[in-house]
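This part shows chain A:
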Amino acid sequence: MQVHKYDVVIVGAGGAGMRAAIESGQRARTAVLTKLYPTRSHTGAAQGGMCAALANVEEDNWEWHTFDTIKGGDYLVDQDAAEVMAKEAIDAVLDLEKMGLPFNRTPEGRIDQRRFGGHTRDHGKAPVRRACYAADRTGHMILQTLYQNCVKHNVEFYNEYYVLDLLTVEEDAVREDGTPYKQKRVAGVVSYDLASGELHVFQAKSVVFASGGAGKVFKTTSNAHTLTGDGMGIAFRRGIPLEDMEFFQFHPTGLAGLGILLSEAARGEGAILRNSEGERFMERYAPTIKDLAPRDIVARSMANEVREGRGCGPNKDYVLLDLTHLEPAHIDAKLPDITEFARTYLGVEPYTEPVPVFPTAHYAMGGIPTNITTEVLQDNDTIVPGLYAAGEVACVSVHGSNRLGTNSLLDINVFGKRAGIAAAEYAKTADFVELPEDPEAYTLDLLNHVRTSDGGERVAAIRKELQDTMDANMQVFRTADTLNQVLKDIAALEERYQRISVQDKGKRFNLDLLEAVELGFLLELAKVMTVAALHREESRGGHFREDFPERDDEKFMKHSMAYKDEHAPADGSAEAIAGIRLGTKPVVFTRYEPMVRKY
Partner candidate 1 sequence: MSAELAEPASKIELPAHIGGGGEIPTFNITLRVRRYNPEVSEEAAWEDHQLTMYGTDRVLDALHKIKWEIDGSLSFRRSCAHGVCGSDAMRINGRNRLACKTLLKDLDTSKPITVEPIKGLPVEKDLIVDMEPFFQSFREVMPFLINKGHEPTKERLQSVEDRERFDDTTKCILCAACTSSCPVFWTDGQYFGPAAIVNAHRFIFDSRDDAGDMRLEILNDKEGVWRCRTTFNCSEACPRGIQVTQAIAEVKQAILARKI
Partner candidate 2 sequence: MPTKPAGTLYRGREGMWSWVGHRITGVVIFFFLLVHVLDTSLVRVSPEAYTAVIGAYKNPLMALGETGLVAAIVFHAFNGLRVIAIDFWKKGAKYQRQMLWTVLVLWLVTFGAFAIRHLSLALGGH
C-alpha cells in the first residue's frame, strides 16, 4: 500500500470533476483520481447543449430559466439552488468560451442558441432558444475543453485509479439545541490502481465526489458501461444518505433496442414523434409545446402509445422519430453525429426514413445530498466538513423530480466550479484528519472476498437479471406490485452475489474483479431506488405510479433521504425496508408556488 497526501482529492474526471480541478488546482495541491482516462468520461457523450439565458438570439432572462427548471422538476426543486444555477449559467457558458470551447455561432459571431424541451419564454408562453451548443457534440466539446485546460494548468491526474472507499472518522459533537450527535469528518479515499492491482491511500483535507451517474442499473440506457454509481454507493456505505433516488430520467429518444441516445436537439431542430399510424401523437398529450414537452411527459406518452398498440416494428415496441421533413443540409449542420448513429447502428437513413426510438434510462436526478456550496450533508442539516459532491453523483437539488435537457451540463459546470473553489478554500485553513488505523482494511476485505469467493455465480448473469427486472418493473410506469417484485428479485440476486466467482485472479488490469465490485454498487443502488419509489405513493416528474397517478403535494412535497441502516427492520414497512432507513427533507421554496404542471 502507498499513501499520498494532497490538499484536495477529486474523485472523477468528467465535466464536474475537471471543472472543479481547474479551480482547485490553481489554489491548492490537487489530485484527480479517475477510473477512466479523463476524456473517456461520459460527459463526452452529451449532445444537445447547455442552457444559459444569454439572450443572444431571443429575449430571455435567468429568472425564466429558474422558473422552467422548477416547473420542469415538478416543484421538487430546491429553489435557492435553481436560482444559483440559472444565474451563474451565463458565466459558466462564458467561462467555457474563454477556455476555448468552439460553440456554434450566430451570423454576428455570438454564441448561437437553440430550443430545448421545457425551456420557455416568460413562464411557459412559448419555447425559447436558450441552449448553447456545438453541433450535437456539446458534451464532447465541454469534456475536451476542460481536459485541455487541465493540461494547461498541470492538473495531476491519477488515471485508471478506482476509488473504492471513503475514509471518514466520527467525532462526538453537540448540536446548538444541545442534542449530541456523531459528526463525520473526511480523511481521504482508498483507490485501486487498475494497472498494477495495488491499493493507494490518498489522505486529503477535502474530497470532492464527481463520479457521475448510475445508469447501468437499467438494461436499456444511454449511459456508459462504466456508469455504475460507484460514488453514490461508496458514500452510502459510509453512512451518507442518498436523496431522491426514486427519480430516474428516461430519455424519450434512445435508438430502439440499443438505448443509444438521439439528442432532444433533434426535436429542438424540428423533428417530431409519430406512432404506427403516422400520427404526431404529442399533439394529444401536450397541445402547447407538443414534441418539446419535458422528457418525463414525452417518455410516458411514448410508452403509452406502445401499450395501446400503436407501436411500430415487428414487436410493436417502439415509435418513430421523424426528421424527413427537414432539409438534409440542415440535419448535417446541426445533427451530424446522431444521424450517423442511426445509420451505423440501425442502418436507417434519417433523411428519408423515420428512426425507431424508445425511452432509455438516462439520468439520475438523485444522489449525494449537498447544499448550494456543494458541501455534502450527513443528514438534513449537518454538513460533513471537507466533503463535497458535484455533477450527476450529487443532488443539490436543481433537477427535482425531472431534469430539463441541457441543465446537467450546466449543473456540472456551475456546481463543479463551486466545488473546486470551496474544497480548495476549505483545505487552506483545515488540517488533515488522522487516517484511521489500517485505512485500506475494508477495501482489502472487499476485494479479497470477491477474488476468493468461489460459488460459481457469474457477475454478468446477475447484472443482466438485475437490469432486466429494473427495465420491466422500475421504468416509466411503476406500481406497488412491480416495485415489490424488484425488491424480491434484488434480494435473490444479492444472495447469489455472495457466491460469485471471478475468473481473473491476476493483479494487472483485472477488470473482471472490478466488474464484480461495480455490481455490488449497482445492486445496492437499485435497491435504494426501488425502496424510495415504493415509498413515494404519488406521481411526480420522472416517477410515475400507476396506482397513484396524481401528484400529492400534501404528503410528498419533500425530498426522500435513504440511509443505510443494518438495524432497520426488514419487515417491509415503508420507512424501513431491508437495511434501508428512509427519511424526508423539506424542499426549499423561495418564490415559486407549486402549480399544476401542464404544457
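The candidates came about this way: all candidates are chains of the complex that A comes from, given by their letters.
We take it that a residue touches a chain if its C-beta (ideal position, glycine included) is under 8 Å from a C-beta of that chain, and two chains touch if they have at least 3 such contacts; residues count from 1.
As the structure is a computational prediction, the values presented were derived from the model and not from experiment.
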{"item": "Selected neighbour of chain A [touch, this complex] from 1 or 2", "value": "1"}
{"item": "Residue numbers on chain A that touch candidate 1, as the complex places them", "value": "36-37, 39-42, 44-45, 57, 93-94, 97-100, 102-112, 134, 137, 140-141, 144, 148-149, 151-152, 195, 224-226, 257-258, 260, 270, 272, 274, 276-280, 283, 312-314, 318, 320, 322, 325-327, 330, 337, 341, 344-346, 353-354, 356, 458-461, 502-504, 506-512"}
